[in-house]
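FYI, not all chains are in this one, though none of them got moved.
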Amino acid sequence: MNLSPITQTILKAKAAKGVSWASLAQSLEATDVWIASVVYGENSILPAMAEKLCTLLDLDESVKNFLTEYPTKGNSLGDKVIPNDPLLYRFYEILCVYGSSLKEVIQEKCGDGIMSAIDFTLEVEKVSDPKGDRVLVHMNGKFLPYRRF
Amino acid sequence: MNLSPITQTILKAKAAKGVSWASLAQSLEATDVWIASVVYGENSILPAMAEKLCTLLDLDESVKNFLTEYPTKGNSLGDKVIPNDPLLYRFYEILCVYGSSLKEVIQEKCGDGIMSAIDFTLEVEKVSDPKGDRVLVHMNGKFLPYRRF
């Protein structure tokens, strides 16, 4: 994934402190997915929260700047167009297998438009199950209708 | 998307009857996303349910065969590797922007493994909101841990 040096620094500090995404999320009153997206340079946070994160992980000013800058996003796949990592690939597979169904059903419910990936939140949940634990991924995006004249 | 002739036949019958995915889902006791995935040739159903679907839409035996065959899946993107349709593209964008975060958080919660896209269900919900309605997409997949020797 070719992580930026600052992302590597933060991940190392997080590992050294033994802090989980879950506990960062609790301390910062945000979701674990979102905090991770900030650390991976996919989202920016306000200075106060950046300060708090740096204090929790003993990181300096340059990290704070990194966390508050507006990043160039979309780097999870590195140089790949289709991800090779199996966990990432499954989300691409879901798009290939269920894409047309998602389009049918979202448009039947809401009209001609899309689910925003900007005004958007993402949560991951683990549900214990005797037949094998389950992962739940919840996406929540604003419906944006196409403008009609 | 180059729909197969039988998918087009079913979609036309559905439109002519004025039947929604929601009402099909209710009649067949399944989700709307899943019924749509069957019609689009991405999943197969058992003969009894295929029969029922054909009766509801006045379709013949050849459709029933199509619905029960094990299909070659993954056709939502047609010839594209990255989808051009804006609704479909947003799911690719979510993977690019949040992929590394999903990997971090799923693995923190569950260990070295993946969320299955086979032992998997998908639901779409619309939530009314005065600031603009929201689309919720719920993915629910079995966690598959990598085997360790």
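Letters A and B mark the chains as written, and numbering starts fresh at 1 in each.
Everything that follows uses one rule, which is that a contact is a pair of C-beta atoms (placed from the backbone, for glycine too) under 8 Å apart; a residue touches a chain by one contact, two chains touch by 3 or more.
Everything numeric here is computed off the predicted structure, so don't read it as measured data.
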item: 2 chains shown - copies of the sequence in the complete complex; value: 10
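To be clear about the criterion, only the chains that are shown with their structure count from here on.
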item: Rounded Å distance between chain A and chain B, as computed from the means of their C-alpha atoms; value: 22
item: Residues of chain B defined as touching chain A within the complex; value: 1, 20-22, 32-34, 36-37, 40, 42, 73-77, 81-83, 85-88, 90-110, 113-117, 119-120, 122, 124, 126-127, 129, 131-144
